[in-house]
Structures are given as C-alpha cells and as structure tokens.
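One protein chain is absent from this view; the other protein chains keep their places.
A, B and C are the chain letters, set down in written order, and residue numbers restart from 1 in every chain.
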Amino acid sequence: MIDQLGNGLLLGIIISVASVALSLLYSVTRIVNFAHGEIIALGAIMTLFFSNPVDSRVIYLDRFSPLGLDFVISAFLAVILCGVFGGLLELILFRPLRKAEVGNIAILVVTIGLSIFIRHLYLIFATGRVQNFPLELERRVTYLFFDMTPRNFRVLIAGIIVMVLIGLLLTFTRIGKAMRAVRDSGELASISGINSDNIILITWISSSMLAGLAGIFQGVINDIRYNMGFLILLLVFAGTVLGGIGTSFGAMVGGLLIGIFVQVSVAFPFMEGHIEAKNAVALGLMIVILLFRPQGIFGQKERIS
Amino acid sequence: MNNPILECNGIAAGYVKGLNILQGVDLVVSEGEIVSIIGPNGAGKSTLLKAIMGLINISAGRFFIEGLEKTNLPTHKIVNEGVGYVPQVQNVFPSLTIEENLEMGSWSLGKNAKQSINELYQEFPLLEERRKEKAGNLSGGQRQILALARALVTSPKLLLLDEPSAGLSPLAIDDVFKTIKNINLKGVSILLVEQNAKRALKFSNRGYVLDQGRNAYQGTGTDLLDDPRVVDLYLGKL
Amino acid sequence: MSNKLLEVKNLKKTFGGLKAVDVEHLSFNKNELTSVIGPNGAGKTTFFDLVSGFQQGDTGEIYFKNKKITKTQPYKISRLGLIRTFQLTKVFDRMTVLENLMFSGSSIKNDSFFQSILNTSSSKKYESDLEERAFEIMQDLNIEKMSESYARELSGGQKKLLELGRSLMKNPDLLLLDEPLAGVNPKLAEDLLEKIKNLSDQGITILMVEHNIEAVMKISERVVVLAEGKVIAEGTPQTVRSNDKVIEAYLGTAHE
Partner (left out) sequence: MNISAKWITTLVLTFSSLALVFVLNPDGQLRILANLLTFAGIYALAAVGLNVHFGLTGLLNFGHASFMGVGAYVTLLLIPHAAGREGEINENGLPFLLALLIGIIAASLFGLLLGLPAMRLRGDYLAIVTIAAAEIFRLLVRDLESITGGVYGIINFSSALQKYRPVFFDEAVISLDLAPAQIWVGLLSWISVFLVLLLLKRLSSSPWGRALRAVREDEDAVRALGKNAVWLKLQSFMLGAGIAGVSGVFLAFNYGFVETTIFIPLLTFYVWAIMILGGVGSLTGPIFGSIIFWAIISETDKIASLIFENADGQQLAGVRFMLVGLLIMLLMIFRPSGLLGKKEELLLNVK
C-alpha cells in the first residue's frame, strides 16, 4: 500500500490543482464546466507543441512544425496561453450568455458541446497518438518511504508550492479577496463598488491557467493524449464534490484524497485483479458522498433540491 | 432648504418585465437630511432603493444625484457617485473577515483604502478589535454595524439603508440607530426604509409614506407620527 | 366532539438561533375564516410550511381532524384534505390552465401508469367528468376563456386565481392561502376577496396569511396576530385592530 502512496500523491496533486481551478470557477460563476478537461489538455498539448524538437517527426497536421523551445519556457508559455484561452471563452461565449440571462442548465449543455468540440480539435491537430514530452528518462529514487523519479518529485513539490501560492493569493491579495466576495454575494460585491464582470474574467483566466498547469503535470507524470482532460474530468469532479464544491481549500484536500484513494484502492484485497476498475471506486465514493453529505466534507449546506 | 442630493421623478420599476412594483415615486433627499420611507408590506420601499442602486431596471422616470441624471447606471458606478447602500439581508460577506469586508467596501479607493479603514476603526473600535474574525460569526447587531461601516469606507454623500433594525434585539436597535445618527451628524444624508415606522419618523427630518408603489403622504416626521391616516394604512380602516 | 379542525401545540422552529415560530397553542375551527397577520418576519409563512409538512418543526405537535400529522410528508397531509397555496405562485408554467386544474383533481388511480396506458372507458369518463368540473371552477373564477393558455402567459392575479382553482379541484376541508392577494391589481383583488368569502360561506374552512390588512379586516371572522413567531393577539378583527400590542408590532415604538 505504501508503494501506491507515492503514485497516489502524484495523481492527487494533478487532480487537486484541477479541482481547485474547477471549484474557483464554479464558486464565482455557478458554471459547472464540462470543458474544464479540455483546458487541462490544452496545457499539456501546448507545452508539447512548444517543446518538441524542431526535427522531430511530429508535425501537426502537416502545417505546423514544433518549436523546440526549452521545456520550462514551453510550460510557462502554455500556462499563459491557457489563461488567454479561458479569458477569451468568457468574453466571447460566457459573458454574452450571462447577459442574455441564459439558464444554468443551458450553459451546462453549452460547456458539454464546447468540450466535445475542443477535444476533437486537438485530435485533428495533435493526432490520436499517445505522446510524451521530450524529457530524458530517469531512474526512481527513494524519498522518505516512497519511490519516484526526481522529476516527478519536483512536480509534486511544484504542485504543493502552487497550492500554497493559490491559498496565499486568495487570502491576501485584493483580487483574491474580491473573488471570495463575489462568491459570497455578487450583488453585495457590486454594491461595494466591485465590477463583478472583471472579477469573473480574472477568475476564468486564473482557473484556466491552473487547469493548464494540471495538464502539464499530468503530461510529465503520465503521458499526453488529446482526450487526457476528459479522462480525468470525472475524477476532478469527484475531488471537487468530495471537498465541497465552492470551497478552494476543500477542493485541494478533496482532489488529493481522490488521487490517493484511486491509487491506494489498487492495494485493497477485493480489488485484486480488478485494477482497471479503480476509477469506479472513486466515482462510487463521490455518489455516496453526494447522497449522504451533498455539501461535501468542507462545504456548507445549500444544494439539495 | 439645502441642495438636493437625491431627486427621484416618477420612478417605475419591478423585478419582472411588465409588472411594476413601483408605479411612479417622487422623492427628494437634501444635504444633511435624514429621510425615512415607511409604508405597509409590499408598498415598494426596498424596491425603490434597489432601483436607485441599479440592481433592478427602472422602466420609467428618472433620478438625479446632485443634479446629474444617473438612471439605470451599473451598480458599481452608482457607488462611485458617492452613494452607499446597506441592503436588508446579505449585507456582509460572511466568509470574509471584518477587515476584508471593509477592504471590499473600499474597492474603488484603491491605494487609499488602508487609511480610510483605519479612520473608520477609530469610530468603530469594536470592529478593529475583531478585525480578523469572519463576518459570519458576528451577532445580528454587530453585522449591521459592519454593514454600515462597509458602506461608509468610501465616505459617501448619501447612504441608503434598508430596514437596519430588522431582526435585531431592542438593545441592538438602539445601537444601530445611534450609529446612524452619528453618521448623519458628520454630514452624510440618509434615506432610510423602516418597518418600525414610529421610531423611524421620530428619528427623521422628513418622511414619505408609500402605498402600493406610489407616494401616499409626506411630511415632517412628527406630523406623520400623529396622522391617523398612517395607522389606517397599516392596520386598515374599519 | 370538538369543532377543531386544526390544532397546533407547542410548535417551535428556529433558524440559526432566530425563533421563527414559537406557538404554544393555536386551534382553528371548522367553517371559520381565519387570517394570520403580522409584520414582516413574524413567521407566518414558516407556520404554513410547518402545518403543511414542507418544513419540520423542532418540537411540537400538529393535529388535523384529530389526527397527528407532525412529521408527515406534504403529499400525505394534502391527501387528508389540507391544501395550501404558495406566496410566490407555483402554477405549472408550461401546462395549460385546464391541465393545471385537471392534474390537481385527478385521483392517484387515474394518474397511474397502467391506467393511463389502458385508457379504459371508465377512465375516459373520469377524465371528462374532471374536465367538466374544471370548467365549472374556471367559470366560477372567470378564467374559462384562458383554459387553453399556458399558465406562464397569465398575469400575476390570474395565476393566483388559477392556484386557488387548482386547490378547489381537491375539494379541500382546510384551505391554507399564503398571501392570495399579493401582486394582484386592486380590481381583481376585490373579486378574489369576494370569491374567498363565498368559499367560506360554502363551508370550506380557510386559513389565510395576507398583508392587505384592509382586506383581512373586511372578511375574516377571526384574526391571529403573530410577531416574532409568537401569538400576540387573537380575536375578532375589531378587538385585534384596537389592541395596543398589535399597533406596536406594526408601527413600532417611539421610545429612544
């Protein structure tokens, strides 16, 4: 079980970062964003595009050659691009829908359409092959009591640092406080002189940057596929729901727990020979939690119909 | 008479299109005045404040702040015109600390926010004492004081208050009204919607009585207090 | 045998420390038209929610027709003959006026899946009787011209009428009306009031929460005044009207 703990932590950090992003967006905009997975994938795919060596045989649809930039610079650029993309989504799509007072259910369906659209755009441009970042193979090293490659260990540390940073930003910066204020009450925020449209735009940008980062982590630890975001999306929902949708801290912990749970469950006696079904256990957990404690572990009561 | 701060002409507004709660309300608040709006439930008192704040659409009529028309401006811009508003419910951010609540109130001030908040703390020592506490943990009366303070950070010229005494204990009510009086003495004009009509009228320079979205009566506080028609409006004629 | 139709004992409900309802004892007699009044936040709607099963009280018992209905599901209470309306009208927006009424009147057996598939002649007969009854009620309420309109197309006042009609389809023993006049124009309000009075005369027991005090005083046989969840006065409109406590509850006190 200890062996799986390291893997669990790694998966947990990916889900955790993605869950925080989803939860942030939900709490400020009330949008259940099914296209969240595609923004996750965008981070990885863009990083791959920037970092693949120029002479690699991966050529995107015969039109675009990779750029061969340094990996860290690529990742940085990709995260920025994800932010721009999220911002554009808000400006072009979701703000007009909000102004037209389109209902939440309709917007949910729109995000599903958006998700399918973007995901297959990736398929066309980035092909359906499983790919990896141009990084050297590394040997596993023991840290405390679990084994992982130094690179994965760095991802874990980076993830933890990002979480702490998010926490600090939300707690101490003006924008972070304003996000929490809009979450508490959009109306009171505007009464206080805050332009909530701007805050929502910033939320879209930051949520998308975080999602992109989660995608890059996923790409480093595992691999890159056009549908990598959708594959992990339900686990991200599970993490968000577990912690209590709308609370950033809850999403952090919830995501981490789901990741660990998925990996550690492999070691359960009854799971022997059923490793493929490990995600089912996590999703089952989510349903049970929604059933008995719909507000999640850290959430406030609110959403029983 | 002093210069009017707020002037409403024939304001009509409602929550649903085609169904106006307000059906033409006229009202003036002058510099330094406390004006209260009273009337039975459903008369449109709170709706009027929301309409001024741009929270609901004004379908007819106009209003002016210091002589300039501001009808249907976005809410955050009305705030920048020097109007503070304390709604009846949801008037603090419960998951934010007291200090953060005040910071949100001072949003439009930018860099000068810190100083205004510190000045405010001198007036409300209780808030300074508990500045790191979540607003959600405050008692009803303390919440109301915080809500008032939040609206005051930007030093508004006019303060709109929606039933500040609602749901409070008698002692807390005294406290809130004392605070409002002090605010007024510093030169802030106040437009007050109150359930507790007698108290509000006694407390105000002038009052307006609304009935079914229209002006019914107006006059000085004491005049309205003694007017039997006001009682009839609340409890019906026999 | 007592004349009590509804009796409430020691009913308490608090929300986060705030007492919404705190009624020691209250009973409502058969064939009486009683109004529950009180300033905002007095707990009137919460009281209705408790009685109709939409909320659970912290303590206390509720009896309807001498049967204990505390902690009973709303639909079961409704089947006993206690029908309520809502402050914010809850008509079935995307169904026609006629469908609204017929749904309400239809029995559980008639609503059942298999009965609906079989569509026997007896169920056809049942439906046409139902339709007839619905038209009678619509005529009574002057909304028969709108029988084929979607309920969402009705004005606020017409929706109130529809909701009333829908309740009447159930042949209620006790009718709980939550602000039947709210948002209704004065002319229609007068009509509506007349209808309520007629229903009461026909023998339906009515319990009404209403803010339009003038209307309340005009038609109620008995008035109960709530303030901060407690009963502060009850009696005829005249006695309540001149009760100092009531005036104070509504207009407040002037003391500093």
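Methods note: contacts are C-beta pairs under 8 Å (C-beta built on N, C-alpha and C of every residue); 3 or more make two chains touch, one makes a residue touch a chain.
Computed from a predicted model, the values in this text were never measured in an experiment.
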Chains in view that touch the one left out, judged over the entire complex: A, C
Of A:72, A:141, A:164 or A:280, the residue in touch with the unshown chain: A:280
Residue touching the undisplayed chain, where the options are A:72, A:123 or A:141: A:123
Contact with the hidden chain (one of C:14, C:40 or C:110): C:110
Residue among A:54, A:105 or A:144 that touches the chain left out of view: A:105
Residue of C:93, C:129 or C:194 in touch with the missing chain, whole complex considered: C:93
Residues from chain C at the interface with the omitted partner, ascending: 52, 54, 73-76, 78-79, 83-86, 90-95, 99-100, 102-104, 106, 108, 110-113, 115-117, 119, 123, 127, 150, 152-153, 166-167, 170
Residues in chain A touching the chain absent from view: 32, 61-62, 97, 101-106, 108-110, 112-121, 123-124, 127-128, 226, 230, 234, 237-238, 241, 274, 276-277, 279-280, 283-284, 286-287, 290-291, 294, 303-305
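Everything below uses one rule, namely that only the chains that are shown with their structure count from here on.
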Centroid-based (C-alpha) most distant chain relative to chain B: A
Inter-centroid spacing, chain C versus chain B (mean Cα positions, whole Å): 34
Between chain C and chain A, distance of the C-alpha-averaged centres to the nearest whole Å: 49
Footprint of chain B on chain A - complex, ascending: 174, 177-178, 180-181, 183-185, 187-196
Touching residues (chain side chain C, partner chain B) in the complex: 18, 39-41, 155-156, 182-183, 186, 211-218, 237-238, 241, 246-247, 250-256
Residues of chain B defined as touching chain A within the complex: 53, 55, 74-76, 79-80, 85, 87, 90-96, 100, 103-105, 107-108, 150-151, 154
